[in-house]
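Just one protein chain is left out here, and the rest sit where they should.
So that you can tell them apart, the chains are marked A and B in the order they are listed, and the count of residues begins at 1 in each.
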Amino acid sequence: MSMYFYSGSGKSQQVVKAVDDVTFHIYQGETFGLVGESGCGKTTTGRSIIRLYTPTSGEMFLDGEDISGPMNSRLRRYITDKVAMIFQDPVDSLNPRMTVREIIGEGLEVRGIKDKAVVDEKVYSILNKVGLTREHATRYPHEFSGGQRQRIGIARAIVVEPAMVIADEPVSALDVSIQAQVINLLGSLKEDLGLTILFIAHDLSVVKHFSDRIGVMYYGKLVEVAEADELYDNPIHPYTRALLSAIPHPNPLSEKRRRRITYDGLETHDYSVEQPSMVEILPEHFVYCSPSEAESYRREFKRK
Amino acid sequence: MNKKLNSRLAPEDFVLVQLDEDLFDDSFVGQPVSYFGDALIRLSRNKSAIIAFGIIVFIIIMALFGPAMNQFGYNQQMVDRVNLPPRIPIFAKFGVFDGTRILYNRQVANLTDPSRYPEGSILETVRTFTSRDIAMADIKADMYKMHDVPDDINFWFGTDYLGRDLWTRTWRGARVSLMIAVIAVFVNIVIGTIYGAIAGYYGGKADMVMMRFTEIVGAFPQSILATMLILVLGTGIRAIIIALVVRGWIGTARLIRAQFLRFKGREYVLAARTLGVDDRKLIFRHILPNSIGPIITRAMIAVPGAIFSEAFLAFIGLGIQAPEPSMGVLLSDAQKVLTSYPYQTLFPAILISILMISFNLFGNGLRDAFDPTMRGVD
Partner (left out) sequence: MLKYVLKRLLAAAVTLFIILALAFAVVRLMPGSVYDDPNLDQAIIDMLIERAHLDKPIHIQFYYFLKGVVMDKDWGTSVKVEPGVPAFQVLANRIPVSLQINLISLLISVPIGIVAGIVAALQKNRGADTLISVGVIIFISVPSFVFASLMQYFLAYKLKLFPILYQPSAVGALRLKSMVLPIAALSLSPIATITRYLRGELIEVLGSEYMLLAKTKGLGRFKATVKHAFRNASLPMMNVIVPMFANIVGGSMVIERLFSIPGVGGTMIKSINANDHSLTVATLMFYAMISIGTALLVDLSYGLVDPRVRVGGKKDE
């Protein structure tokens, strides 16, 4: 799947390849983490899946149904019924003019539930699930703390009973002490409701804790996909290694020994001769590399 | 410093918080406050805005009922009661608005002629002098007595050069001016909002074409455009309103477009879209409400502008048709006799000034109430 943004016209046209030739799949019931530095295209990927953006090329399938085609009301309905999204900014993602009840209930009303009592009941029960009370329903967003707002955002997403939730950096704007709270809540909701989650973050430690499999993105490309533990134990792509090396260790002794690895895509790789592609280096462990690089990665792991 | 202390901490010393407990928040105390409720509270704390609002309401009430408060019609000409100064019984005791006027250069010989100066009409002689051997005097005269007006008839604001009651005409003029301004501003806001919303929401090519069009219309100077239009349409209330609308909506359209561009990418709008909310609801429920504050503020500030434009047109001879009065027509007529009958200018001038100050103050108050960050930036 690719997503290009065009700007300018004629000679001065510039193409920003925000997401370029990214391929991955998410299994039902799993949590797929998508990590990368800011501006690498993870958010664009997430928003393209839910069709806030129309991908420039490529295909997307949801439950076997193509969701990358031209937009029509049926497709819109299909996507919005199956996929919901949790946003990054707890301040920006809630309409300041609407009460919590209206915010959470809107998704239900769109789905044709007009009976006020039914909507109320659903809103109250979902509020309970995210640790808020029914009294909160009449309140406006500005009265809540960041963590509470994010939980309202979660409630809004799951009240429509989606099969999949795209969580776009749901905790990165929160205080560290609140992050765990929201992550744990997401985890328990996932188990209760059997959700599939696409978890987008720039913080590898959060992703590791939460995800079954992880994809690493760099400059619009997916460079490595593997199971969470596998990725942490055997990072292959130099960028992944650089990312992992940037995580501070809680243990001060090992933190002292921690070495940061720096990564510069243009310096490390020479793709002028060979075209890179996704290669399975270890079982279920894919890396974006050229054939010769793949060879050297494989050799490295045979030795171990 | 505390190295020793820290190193003694064993893993057992730590307890995991929140490990298994369920999240549960307390409910809030106090009442929920909506965005508009909040704005209203802020507005009610702004004393000058509240006073201004009161004055506007008062003037509107007077504009509606003032003309009916005495027996004279706005176009009732009384040839024997021309240019009478104002007489207001309560004030008369203090020597103002008592229906008197200083008459200059009168021949003393004529002063005793009852056909010219009826009994009791001359209150005092201010100055006597001779000019070309004729005894002359400046006298203070009761103009009502001179014109044989009964004591129980008072022209509170005086009469004009056709003997029309200025109280009636002033309030009727205020009504006409306000009506023109309010209708023009309302039409401007409606057109501008729809236009700007479409351009801002859909963006892209449509936006480009639509904005180019506003640029072209906007390049015409307002006063020139209004003048030309009225030359074609003739002078009437409708013509003036059209002249004020033709270019007036552009400002609103630009404002609304900018608002839409700003808000349509906000996460909560995207969130609503991911829930499947349709365009109509997105516009009216999620994006437009953000613009209501600026729209109302803009309308309030635009009203005095429209009143000014109407008066401006009246002054260059393109006001509404006689005998209908308006603030501009009244002022423009009164200006011609400013030095002899200043009261004719006084009342409309005070009224238009107070009206415009009030609208501006109230508009400022509204802006502060809707957008507290702008407070103090006058």
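Everything that follows uses one rule, which is that a residue touches a chain if its C-beta (ideal position, glycine included) is under 8 Å from a C-beta of that chain, and two chains touch if they have at least 3 such contacts.
Since this is a predicted model, take the numbers as computed values, not measurements.
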item	value
Listed residues B:Arg106, B:Arg254 or B:Arg273, member touching the removed chain	B:Arg254
Among B:Leu103, B:Val149, B:Ile189 or B:Ala311, the residue in touch with the chain that has been omitted	B:Ala311
For subunit B, residues in touch with the removed chain	211, 215-216, 219-224, 227-229, 231-232, 234, 251, 254-255, 257-258, 261, 304, 308, 311-312, 315-318, 331, 334-335, 338-339, 342, 345, 349, 352-353, 356-357, 359-361, 364, 376-378
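Note that in this section only the chains that are shown with their structure count from here on.
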item	value
Chain centre separation in whole Å, for subunit B relative to subunit A (CA means)	53
Interfacial residue positions of subunit A with respect to subunit B in the complex	47, 50, 52, 76-77, 80-81, 83-85, 87-89, 92-99, 106-107, 110-111, 130-133, 135-136, 138-140, 143, 148, 151, 153, 156, 160, 180-181, 184-185
In the complex, subunit B residues that touch subunit A	18, 22-28, 32-35, 266-278, 285-286, 289-290
